[in-house]
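For reference, the structure is listed below as structure tokens.
Just one protein chain is left out here, and the rest sit where they should.
Now for chain A:
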């Protein structure tokens, strides 16, 4: 995955400077793996690689999905892509070190960092360690942070239990997300969710408010 993502970064127009910078930082981090360096590179990414939208050729989109089923970088900016790639440079041999190091980034994250972090969940090591964090992303009150975990992200469908899954779908309707972009929407339909959504629809009608799009698909 790391190589495929880096190849995609290299393919972006005018990315020579960014690529040189990322190579230098990787070498420096491998030579002297200081956590402070890891954090600085992650945080300061937009200053060095820019924030332009990426071009995603069809063959690359296909290649990414072959490495990690359901994984998509459609609509990403270059800093987001580079941040996710950078997270993959952290050695994963020691679980508690790995989880704690990335956990600190979640704790101190600003909006765009959080988007990158939640986008990265499906490609991080130790998926079980991120389950609670993923539900925190859904509890977040900022639209793009919610979307990073809800929309075009295979992590919830792959790992959430039924209660967490249902909580996410209800929140997605509640916050006007395009639920058709949620991976596993049909596969993970269940009776309890159908009941909750039916109640929600009734509550909306009683208040004289409109129903969210596609809610009938799950009720």
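Assume a residue touches a chain if its C-beta (ideal position, glycine included) is under 8 Å from a C-beta of that chain, and two chains touch if they have at least 3 such contacts; residues count from 1.
Here, contacts and distances are computed from a predicted model.
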Practice task
Match the chain absent from this complex view to the correct UniProt protein name in "TatD DNase family protein", "Cysteine desulfurase", "ABC transporter permease" or "Sarcosine oxidase subunit alpha family protein".
Solution key: "TatD DNase family protein"
Handout entry: Contact residue for the chain not shown (choose from A:70, A:109, A:127 or A:184)
Key = A:109
Handout entry: Absent-chain contact - pick from A:7, A:97, A:126 or A:174
Key = A:174
Problem - Of A:16, A:55, A:144 or A:216, the one touching the omitted chain in the full complex - result: A:144
Problem - Residues in chain A touching the chain absent from view - result: 36, 39-40, 43-44, 46-47, 104, 107-115, 141-144, 146-147, 174-177
